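Note that one protein chain of the assembly has been removed; the remaining protein chains are unaltered in position.
Letters A and B mark the chains in the order given here, with residues in each chain numbered from 1 onward.
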Amino acid sequence: MSAPPPPVLEARGLVRSFGGVRAVDGVSLAVRAGELLALIGPNGAGKTTCFHLIGGQLRPEAGTVRLAGRDITGLPPPRIFRAGVGRTFQITATFGSMTVRENVQMALLSHAQRLFGLWRPARRQMRAEAEALLARVGMAEQAERASGVLAYGDLKRLELAIALAGRPRLLLMDEPTAGMAAAERRALMALVARLARESGLAVLFTEHDMDVVFGHADRVLVLDRGRVLAEGTPEAVRADPRVRAAYLGGVAA
Amino acid sequence: MDSGLLARRSLLRRSAAAVAVAAAAPLAAPAIARAQAAAGGAAGPIRIGEINSYTAIPAFLQPYRNAWLMAQDEVNAQGGIHGRRLETVFRDDAGRPEDAVRHAGELVNVERVHLLAGAFLSNVGLALSDFANQHRRLFVASEPLTDALVWSRGNRFTFRLRPSTYMQCAMLVEEAAKLPARRWAIVAPNYEYGQSAARWFKELLARARPDVQFVAEQYPALGRIDAGATVQALAGANPEAIFNVTFAQDLTNFVRQGNTRGLFERRHVVSLLTGEPEYLLPLGDEAPEGWIVTGYPYADLDNPRHNAFREAYRRRFNEEPRCGSVVGYDTVTAIATMLRRTGGATGTDAMIEAMRGLRFPTAFGTAEVEFRAIDHQSTLGAFVGKTALRDGRGVMVDWRYADGAKYLPPDEVVRQMRPQSAS
C-alpha cells in the first residue's frame, strides 16, 4: 500500500510583516485535491496577504509553500502559474484592451508557451478552447465584448475562466463572489465546487459571505490577526466558541 | 550617368521641343542649361540655391542674408549678368545636415537653381559638398571653417570663401609667437571646429616656439559652457597666456566669469573670431581689452570700397554691417564675377572652370581675392588686431589685414592633403 499523495497545497509557518506588524504570523494550511478550503476572518486578519504569499505576489519572510510536494516558496508569479496555480484577484484584474475571449486566449497562449509568436494573429489561436472555457463559466455570449465594460459579476466569472485556462491544480480565489447578487453567487460557487470534484482541483478561497462559506466549503480556516484561530468542517468551526467570540458573534448569531 | 537620367526625366515635364534638344545634347547637367537657353530661357534669371542654419544661428546669419540681398540687388540694378537677373532661393536647415541635403535636392530638382551656396556649420558644409559632388553641381561654401572642406574631403565642385580654421590659427600664431609667454592654456568648444583650432594652434605654435608648453585644455560643450568652473580650472593651471576658441554665448559667459575672477589679469589672451562684431558687440562694456584676435574692424576700416559698402548697408538696414554681412556680400560678388566670366553660361563645368583662379573684389576693400585653383580655397583674409573699449563697447585697434594667401601651407603639402579625385 502506497502512502497517500501529498496535499496539492501545503503551506507551513508562513510569516510576513509590514512596518513591524506581522500581517501573517505562522500560518500553516493544506488543501487536498477536490477540496474547497475557505479562509475567513475579520478585515485585516491577513487573508489577502496569505494569498499573495502563496501566489508569489509577496515573498514570505519565513515558512514554506509546497505544491504537490514541490517547494514553490518565493517563486515569482509566472513560475507559480507554470507550477499549476491559477488565481483570481480581490479587485478584478483583466486586460481592458482585449475582448473577453482574448483575455482567455491570452492565458491559454501563455500556458501553451506560445507568447513569442510574431506572425499568426493571436485571436485566431486557441479560440475553441477559450470558448469552451467561457461556456463553462457562462460567459459564452459575451465573448466579443470588451472586458473593460463588463459588469462586476461577469468580470469575476471571466477571471475564473482565465484562472482555469492554465489547467491549474490549485485555484486561489480572493473573494470570488464579491459584488454579485445572491443567485449569482450560488451559481458561481456551485460551478467551482463541481469543477473541483470533477477534475480534482484544489480550491482555496476567501469570502465575506458566510452563506457562501458554509454552503460550499469542505473545510474552513479562521484567521485572526495573522494567526490561525480555528480549522475544521464548517459545522465544527461554526460551533467553535472561540470563533463565535472573536468573529462570528456579531454576524451570524 | 546619374545626372543624365536626371536631365532626361526632368525634361519630360517640359516642352517637346526641349526634350528634342536634350536628346540631341545628352551631356549631363550642362544639357539642362543649354536646353533652357534653347527653349527660350536666355533672359531667364540665374538662380542660386542658398542653404543656411537661419533659425539656429540667427545672430550671424541675419546680417549675412541682409548683405546677400543687398549685393544681389546691386548686381541686378547694374543689369544683371549679361541681361539675366540674379535670384536666390533661401532655405533653413535648422542646423541639421540631413535637412540641408534634403533642401539641396529640392533646390536643384524643383527650384532648378544653377548652383548651390551657403552653410555656416562645418558639418552642413561637408554634407552639401558631398551632395554637390554626387550630383555634379557647383557649391560655393560661404562660411564653414573646417579644413576638411577643401583639403581632406575636398572635391571638384566645392569652393570655400572664408579663411579656414587653419588660416585663422596661422594668423594668430604669428602674433602669439611674439609673446614672451611660455605656459599656454586652451579653451575651445567641444566639437570639430574647436578641436581642430586647438590642434592647429598647438602644432603651429610649437613649430614657431619650441619652448612653449600647454598646461591646461578645457573643452566645454558648445553653447553650454559651465563658465565659472571652466575659468577656475584654467586659472588653477596658472598659464601665462590663453588661447580661446569659444564664441557667441559661450564667449560672453566665459568673459564675464573671467573678468569677475581676474583670469585675464596679467595674462595674454589670443582669441579666434572675437574681433567679429557679432561676438564683440554683445559683450558691451565688459569686452576684454588687449586680447589678440581675428575679426572685422567695421567702424575703423577706411577705404573707398568698404566705406561705400558700410554706407549702403547702414542706409538700408539701419545698423552697422557685421562680419556675416561681408561674407554674404562677398559670396554674391564672387558668384556674379564668376558668371560674368562664363559669359552668363550656367553649365556646372563652365562655372567650375571660371571659379578656379577667379579674382574678385571684397567688401573689405583690401586686395582682390582669388579662389585658388589648387584647393578651391579663397585667399580672403581677416583682420588681426587687439581688442579695446571705446564708448562703452568693444572695438579692434592696432589691426592689420592678414591676407589669406600668406597663411596657407605650401602647395605640395596641400596637394598631399587633397584627394586625387578632387583636382
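Assume a residue touches a chain if its C-beta (ideal position, glycine included) is under 8 Å from a C-beta of that chain, and two chains touch if they have at least 3 such contacts.
By our rule, contacts and distances are computed from a predicted model.
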| item | value |
| --- | --- |
| Name under which UniProt lists the unshown chain, selected from "Monovalent cation/H(+) antiporter subunit G", "ABC transporter permease", "Chemotaxis protein" or "AzlD domain-containing protein" | "ABC transporter permease" |
| Identified contact with the non-displayed chain, of A:E102, A:D154, A:E184 or A:D240 | A:E102 |
| Residue, one of B:L86, B:V101, B:V140 or B:A402, that touches the chain absent here | B:V101 |
| From B:Q72, B:T88 or B:S122, residue that would touch the chain that is not displayed | B:S122 |
| Missing-partner contacts on subunit A, residue numbers | 52, 55-57, 76-79, 81-82, 86-87, 89-99, 102, 105-107, 109-111, 114-123, 125, 146, 148, 162-163, 165-166 |
| Positions on subunit B contacted by the hidden chain, ascending | 2, 5-6, 9-10, 13, 54-55, 58-59, 61-62, 91-92, 94-99, 101-103, 105-106, 108-110, 122-123, 126-127, 129-131, 134, 146, 148, 153, 190-192, 195, 217-221, 223-224, 226-230, 232-233, 235-236, 248-249, 252-253, 256-257, 260-262, 278, 281-286, 392 |
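In this text, only the chains that are shown with their structure count from here on.
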| item | value |
| --- | --- |
| Distance from the mean Cα position of subunit B to that of subunit A, given in whole angstrom | 75 |
